Every structure is written in C-alpha cells, then in structure tokens.
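One structure, as structure tokens, below. Some questions next.
Heads up, one of the protein chains got dropped from this complex, but the rest are sitting where they should.
Here is chain A:
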Amino acid sequence: MKVAFPYMGTTVIYKKLLELLGNQVVTPPKPSQRTIDLGVKYSPEFACFPLKVITGSYIEAIEKGADTLVTSGGNGPCRAGFYEKVHRRILEEEGFDADFIVFNSPYLDWNNFIKNAKKIKGDTSVFKVVSSLKTVFYMIKKLDDLEKRVQKIRAYEVTKGQTTKVWEDIQSIFDKAYTKKEVQRAYIESMVLLDKIKTKEVKEDKRLRIGIVGEIYVVMEPTINIKMEEMLGNLGVEVERSQYLYDWVCYSTLSKMPLINKTHEKKIVELGEEYIPINIGGHARQSVGHIVDYHNRGFDGVIHLMPFGCLPELVTQSIIPKISNELDIPVLSLSLDEQTGVANTLTRVEAFVDLIKGKKRKKIS
C-alpha cells in the first residue's frame, strides 16, 4: 500500500505520521500551475477552489505511484463533506485507480474510525502507534511554534527572501527526525538558524500586525493563496494565521468533551457565536471569532481569505462590515480561485497595509 494525502501547509507532519505507522508514503508535489490546471480540467466548474486543487494533487500523487489516498471527512452544511465522494467518482471516471481512507470525527462513527485506523496502522503494534502519535503530536507543536516565529521575523528581515528559505530548510530538517529526541534536536537546530537571520530594529509602536482568517485550505496553503504571508511579510507586516495544525488537532479531538476542552479554538468559536449563532459549515464561525480575537489582542487589521463561491465564507463576508464597524478594525476580504490575478491582489493588499499604517500613525501622534 502506497499512501498519499492532500497537500496542505506543512506536509512533513502527515508524511511522518503515516511513515511511523509503517506505511510507504508518496508526498504529492507542491501544488503548481500544473496541479491547478489538472484540477480545474477534471473538476465541476462550480466546485470550490480547494476541491479543484486537491483533485489535481491526487492525480499527481497517483502518477507518482500512490494507490491509497488518506483524507479527512467532514459533516455539516459545507460541501467539504462530499469531497471524498466527488473525488472518488472523478478519479474513477478518468481511469485513475486509487482507494480512499476517510477519517471522520470518531464521535460520528466510532466503528468506522477504528476500521480505518486499523487499515492505516497495518501490523504496527498498539504500543508503537501510541508512541508514534506522541512523537508526531510533539512535532506539530514544535513546527507550529517555529512557523509563528518565522511569520514575525519575515517582516523585519534585511535580506529579502531569507526567512522563507530558512523555513524550507527547517521543514527538511524535521523530515529527518523520527523520535522525540530527534525532534528536540531539530527544534534547537532550527532556532539557531532563525537566530542567525539579520533583522531591522523596529520600535514596538511602529510594528504592524495582521491576522489571516478564512477557509482552512486557502489560509494554510501558500501556493494557493498567492503566498499571502510572504506578500505581507515583504511589506513589513507581522502575520498570524487563524489556523495552525496543533490547535486544529487539539480542538477536533476534544470537541465533544466540553469539560476538558480548554483550547483557544473553543474560545474563538464562542466569540464567533455572537455573530453567527449556529454552525453553518466550513470555518465561518471561527473566521468571525478570530476577527474578534485579533481585535481583542490589539492586531491592526485582518485579511479574510475565501475560495470563490464558498458559501460559509460568503456569509462571513456579509457580516464583516458590521464587525469591522463595531470593533473599529479594518478587514479586507479576498476571494481566491484559478482566475485570481497577482497584480490586482497585490494592489489591494498594498493599499490595505497603507490604510492600517495610516490609522496607526494617527493614533500615536
């Protein structure tokens, strides 16, 4: 069994987990123009952008020899819950041969979850499974920590592009770590690399902070969101994302255990409930909650990313003017798909950064 997975964010983590469980892993290539072209060609036109890119990604993984695709499921009103069904049919119709293992929330269907878990773990002993999970969990936390640092340092780097390069190096360092000890060593090595990056001194009151919120795939995958974090970093802005893998995993596993669920994500959902009281699917409630949270934490602005035609995020977009007005925090909504032009988006982002800079400058004087 050669397994692959949808490409999203720091893929070294999924790769590691599957490897530690004794699987042969095929990492799909980073989404490129070819991935998008393939995805757009074989997907329904009105499907959302993530579905299209993942279609392309699956095809490229199968070309590289994958025969089993591992993905997460979904429930509730968002179309993401049907991804696996749609992908299965597209791949079948186009003559690609692959099996799917779909992980839904164990709370939804415990038996199926166990059945899938057994498929994935193969002959690996339960002891090894537990220790692998621990290692990977530890690794996610460390990588998220490092990424948060990267997103701050990038704004002040002296040599343009250096931080991004170091971040890529860090991911390949972690790719070689297989035990907790090795992860620890990788972490220290990475911290040293980050310390070596030369940065400009910028006074605290001159620093700009922007939070990125929105649908998880376009927020987490830089090749799809025209490298929004880098774009902002190059304009001298510190960035934080609404989604990090560690928070997401913690929240998902604890979501039905209200008493021990003390994650920040839970608070976010509560903050969002004031504006979107029910679950309308996707990350609409989280997006809104994060905007409130970024405001509470003194961020200067928020960029809201959504795939073109994403229903939950369209609802968010229509509530944003109200929130933005009430809390006095500027928000820029951008919708992304295969038609998105870089020049046009850059103009908007640049103007938005000017806007928050001006707003801040006035506040100081």
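FYI, a contact is a pair of C-beta atoms (placed from the backbone, for glycine too) under 8 Å apart; a residue touches a chain by one contact, two chains touch by 3 or more; residues count from 1.
The rule we apply is simple: contacts and distances are computed from a predicted model.
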Per UniProt, the name of the complex member that is left out, chosen from "Integral membrane protein", "(Fe-S)-binding protein", "ABC transporter permease" or "Acyl-CoA dehydratase activase": "Acyl-CoA dehydratase activase"
Hidden-chain contact residue, picked from the options A:K160, A:K198 or A:R297: A:K160
Touch criterion as defined above, residue of A:Q33, A:S125, A:S172 or A:N296 at the omitted chain: A:Q33
For chain A, the residues touching the chain missing from this view: 29, 32-35, 159-161, 164, 223, 227, 318, 320-321, 330, 335, 342-344, 346-348, 350-352, 354-355, 358-359, 362
